[in-house]
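Of the protein chains in this complex, one is absent; all others appear in place.
To keep things simple, chains are lettered A and B as they appear, and every chain counts its residues starting from 1.
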Amino acid sequence: MSAVRRFVLLGVLALAVLPTPAEAGRRPFIWVWDTEIVPKGDVELEQWLWVKSRAPGVPERTSNYWVWWGPVFGLTQRLELAVPFQVLATRERTQLESFDADLRLRFNPRGDDSPWQGLLRVAYHHTIHTTQPPRLDANLVQSFETEGGLRLVLDLGAQVGLPALRGQEGPVRLLGTYAAGVSYPLIEDELRASLEAFGEIPLQGIPGGQHHFVGADVAWTFGRTWVTLGVMVGLTPLFPETPQFMPRLIWAVVL
Amino acid sequence: MNSLSARLVAAFMLLSVVALAVALVVTQRAVEEAAEEKIRADLTRTLDAFQRLSQAAQTRIKDVADAHARDRTFKDEALRVNSDDSAAGLDDGDAELEGIQSAHDVIISADTEVFGWIDKNPSIWAFFNVRKRLVFTHGDDEQVGKTVDNVPLLDRALHEGFASELWSPAYVRNLPFTFVPKTCTDMNTKECMREDDLLLVHAHRATTSGGENSLEQSARRPLGVVLTGRWVKEPLLENSLEKGSSGAALFALLAKDGTLTTSSDVPEQVRKRLVESSSDTIRPLKAPSDGGTPIVLENDSRDENETDSSWAFEVLADDGLYLVREAVFWDVHRKDGKDGTPIGRVFVMRNLDTEIKPILTGVRDWMMRTAVGVVLLAFVLAVMLARRLSAPLVQLEAAARQVRLGALDVEVPVRGTDEVGRLTGAFNEMVAGLRQRDQIHGLFKRYLDPQVVDELIRNPEKAAPGGERRELTVLFSDLVGFTSMSEEMSPEALVDVLNGYFERATEVLGQHGATLDKFIGDAIMCFWNAPLPQEDHAARACLTALRLVAVVDKLAPELEARGVSRLDCRIGLNTGPGVVGNIGSRAAQDYTVIGDTVNLASRLEGAAKVYGTRILVSEETVRASRGTVLARELDLLRVKGRQLPVRVYELVDVAGAPPPAHLARFAEGLALYRARHFTEARERFLSSPEDPPSRVFAARCEALSTQPPPEDWDGVFSLDTK
């Protein structure tokens, strides 16, 4: 058989056959937060790349490219901490945007067999170079998994911008977010396909309108790595200021 | 066909043709038998070669399968098809099926060349996990997951590691899974069912750490069974291995359920017979004993054509006699020396008739040509030989003709010591004998004395030609009054009389050992002391003369009775030297004597008439006779042609006979005559008037007395007539 086909086959088989880690498809969604956390004592390196493309309603706003990069530590059977930094790249400049501390708390310990699981996420977003104020995020996530592996996740969150934390002037900004997703395992422990919807509603102090997206993505686990790739499509006919596309790639490797 | 040459040639040709024909037939038979033997032996070799080939092919498949099983991709792939949970009965969600399904999908998507064991051709293969659930079969992309229970080959492979079987198309069709697609697609990307073929199926147990031959004997975990199938017809039966050697052997394979596949061109009768043969073959074959040495179980019907593992039989089909050799078709032998299991029967056959025919035809053509050539050569040789044989015979014939014509000096050269040579030699000897006989005949003719003849026969050199000078006594004899008689009588009577006289005369001559010179009409000339020496030759001659006269006297009354006037004879004898030998030309030769002595004898014979006596002999003769005869001196005579006078005598009688009275009176008268006392002499002579010489002398004396002779008269009477 030709070398190319062999290589492809090898790749396919390797993907198909190499043993899977204990956690599989950890983040089935690109936007919706999920209730699974890293096992205690494990460290993952996550990297997100995403783009906020232009909105038809705000033609002068250019696309933004983001990189989120950081380790994720499993602290306890319930607690997970991520400490990433974020980089924003626009057409004019690329700059280190923020350092974050992202804490996720599961209500039930890992290994709990209940189909209902909940998670609370609290994150502090410390901006560095932008005019954006430091931010505090909070998300409440509830998931339900059926016997067949179908997963339904609802995620409600709020982002509070506190300029005072840096001694800046300005009002407190409040952004409400909601996200919901449905994920289905195509190949158990290996491939999941998902649909999600996400929306941001500025509540206070944030210019601009609401953004609402729907998207689809696919999450793939192989070996010590998992990848989730998807795209959110802005509902621009309804909300013209919503960026048209928001694709995101999440990639993580267990150390 | 009356020529010896022709007959010889014909006989030779007949012989050679017969011999050639016999040789042809014998050779043909021998060639036929040899070819048949060779074909039989070839069959055994072919069968062994086939077995080896099939073993090699199977071993190669097995090794390839092992190598593939060691292949990482397959190994990894196959890990999923077994589920220990399922083995333990705890697989409620059919996890095994999921693994099987995923492996199935991978195999399909990967394009089966990855797992194509054999060649670039699409292959027949299927893969099962350890619990005999179907993971993938090339015959049908859809089938997956089914547990296949009643295929004993799978169990054997799981147990032993490697197993093979021969499957017939019917069996393949009845399998609980689709091993071979039943219909051929147009693209023919897959092998499809073949009706007249058998499928050789190998089952390998695939394990994690490689195949059965992996070095890590311990850490082997069976993953499943891989089945590969190959149609046997093309690689095994039509293999060019056997096409190279002489003759095209045909093969057939018989599966255990009685399905047969054969090379092309095997007639139906043979096929039927092959199928029958294995079903009623009761031969139990090798049963390995514990020691590993095979034992052939005894079978009464075993013939010498059987080896330990194969046996032969014959099938008579429409197109000839097929020699068939049958053996068990084994799957691959295992490494520890144990035999594999029998999976069918293999037959190798050859059509004896079609194979022998070209050989025989070739041989026959060649032999025909050679025979024709040989026949031609034989003909030429025969002709030459016949000529050579009959040439001396022809020569002999010519020589014989010559001999018949009288040339007795013919000699045919003798060539060789064979019969013809001996015949030629015999001919030569015969001619020599004839010559000798001729000589002897001549001798017989001449030498009437049988003793002489014997002597000469015994010592033929004594009759050698060539002259020699000897002392001889010659006798001339003449019949008086014969000439006139010859005019009186008829020729037949004349000859009769003459022959009668000659008969007795020659008898006399023969008795006295005379050498007859010739008969001159009624005269006889003979001599003594040649060729054989006779001491008493003169005495013999005298006695002969006396007897001859007696013969004539005896004849006289007979002749008178016939009316023939009186017959008398005159004889003249002389002794003296003469040359005797074969005188004359070669064509007309005579053993005769010449010389003055002969002439004198002849004169004397003529002179006897003058004296009125019958026998006139010379003085030499009388002297030489040494008193064996009584002789009366008659006169001194000078004959014509001779200067010296000779004293002549008359033979009266043998010595001792009483002399007649007139002898003394004549002697007196003669003395008186010589003393020139002719008158007294005359008176004396007249006193014997019964004695013709006396009368003659009386007349002479009277004549001389009137006319006395000269003074130098020596008393010799000259006779001028012959």
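Going forward, contacts are C-beta pairs under 8 Å (C-beta built on N, C-alpha and C of every residue); 3 or more make two chains touch, one makes a residue touch a chain.
The rule is simple: contacts and distances are computed from a predicted model.
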Inset, instruction - Refer to UniProt and select, among "Cell wall polymerase", "ABC transporter permease", "Blue (type 1) copper domain-containing protein" or "Multiple sugar transport system ATP-binding protein", the name of the complex member that is left out. - result: "Blue (type 1) copper domain-containing protein"
Inset, instruction - Name every shown chain in contact with the chain that has been left out of the document. - result: A, B
Legend entry - Among B:26, B:41, B:67 or B:87, residue touching the chain not depicted: B:87
Inset, instruction - Can you work out which residue in B:4, B:95 or B:383 touches the chain that's missing from view? - result: B:95
Legend entry - Residue ranges of chain A at the interface with the undisplayed chain: 18-24, 39-42, 74, 77, 109-113, 189, 223-224, 254
Legend entry - Chain not shown, touching residues in chain B: 83-85, 87-93, 95, 218-219, 221
